[in-house]
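Following: one structure in structure tokens, then a few remarks.
Note that one protein chain of the assembly has been removed; the remaining protein chains are unaltered in position.
Take a look at chain A:
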């Protein structure tokens, strides 16, 4: 038999506390978020220079400097024990701080208020902080995404600070960068999704791919040959609604950023009807062109992103030069008829799938077993966990996040069964760079029952993947 591990989430004492009545609960929130680079202030009295961005903005500069100073101290302190950027997270009773150094010298720090439950204990209101519910790995990924999204729109941070000759020029660049960060993150942080809802899919940058039949896939894929037809177009990515049809050669993080960006635009773009014959997504009268920095061939380079839409298909074109009016017209003439035709065919094909899925979904609605399958290589996931619907408790999600293997690690087979304090069972299997989780909520289940049930779900749901242990 292979080993079976039991996970015990909380101590007995904690469980006893749960008996007390919960008055209200405050979910995880963002306390502060800052970007700094220690190298920017070499002299005493210039400490404010290293703070490139601080959220919230409306607090005293001194507090900002202090916070940054504390973070610097923690990073330096941990650095004495481990290698340079190994400082990942710091837990205090009320907060969780996450550290990320995307580029040498530049640190992003995110401070979260841990969820708290206010309880009535012996007639007194007591706040109980639930730091254990904050999964480092999930929120570290959220922090990382904050950086990637910035890089996606503005390029690397270091690229902005090129001057080293005169102090004045360097200071000017520093201020520019700070202003840019200010405008970007002010908008980004307000649009950031509810932190309490972040889950393993955020952690893995997992995106859903649209399942198509062979011929439609090839048609959609070969639509990318327009990169050859129009030499200015360097890459072309196709989405259908919120699913990826063809991801091209984009790296997982870029694709995730692009996906998030395009979804953000989706509402701004107007109704599907407007794109019946295909059109560029407009901003006012002009087609949107966004400067985008892509990590292609291990080099971060500037591209112009054009978004073309036909029915439910969104085509993202990366162009290496500022497009002219003729270019738009030429592209439109080429794309319009072909893409709307393809969009119609995909729509009719997915309708068939959707009706089949609906019946499956109806069967799954009883809320018994949840499953989550992730292909580490493609980051494709298959699940019946409805995101943002609280179908599984946070602690279960945290456990899955802790169990989930980091991508690109040598993948050995694993088999784990975890029982949580609130009587959930998590069965994990991993093989051939795929991770499979089944979540069961059966308080009286025995190990054998759980094994049997998990086996049944694996057999039922794993039709497309090769799983040796059926």
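In this text, a residue touches a chain if its C-beta (ideal position, glycine included) is under 8 Å from a C-beta of that chain, and two chains touch if they have at least 3 such contacts; residues count from 1.
One rule holds in what follows: contacts and distances are computed from a predicted model.
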item	value
Omitted chain (choose from "Geranylgeranyl transferase type-2 subunit beta", "NADH dehydrogenase [ubiquinone] 1 alpha subcomplex subunit 13", "Ribonucleases P/MRP subunit Pop8-like domain-containing protein" or "Regulator of MON1-CCZ1 complex") - UniProt protein name	"Regulator of MON1-CCZ1 complex"
Residue touching the undisplayed chain, where the options are A:62, A:176, A:222 or A:324	A:222
Option touching the unshown chain, where A:121, A:249 or A:456 are the choices	A:249
Listed residues A:24, A:214 or A:444, member touching the removed chain	A:214
Omitted-chain contact residue, chosen from A:22, A:263, A:413 or A:447	A:413
Absent-chain interface as seen on chain A, which is shown	2, 209, 213-215, 217-219, 221-222, 224-225, 227-231, 246-249, 375-378, 408, 410-413, 431-434, 464-466, 468-470
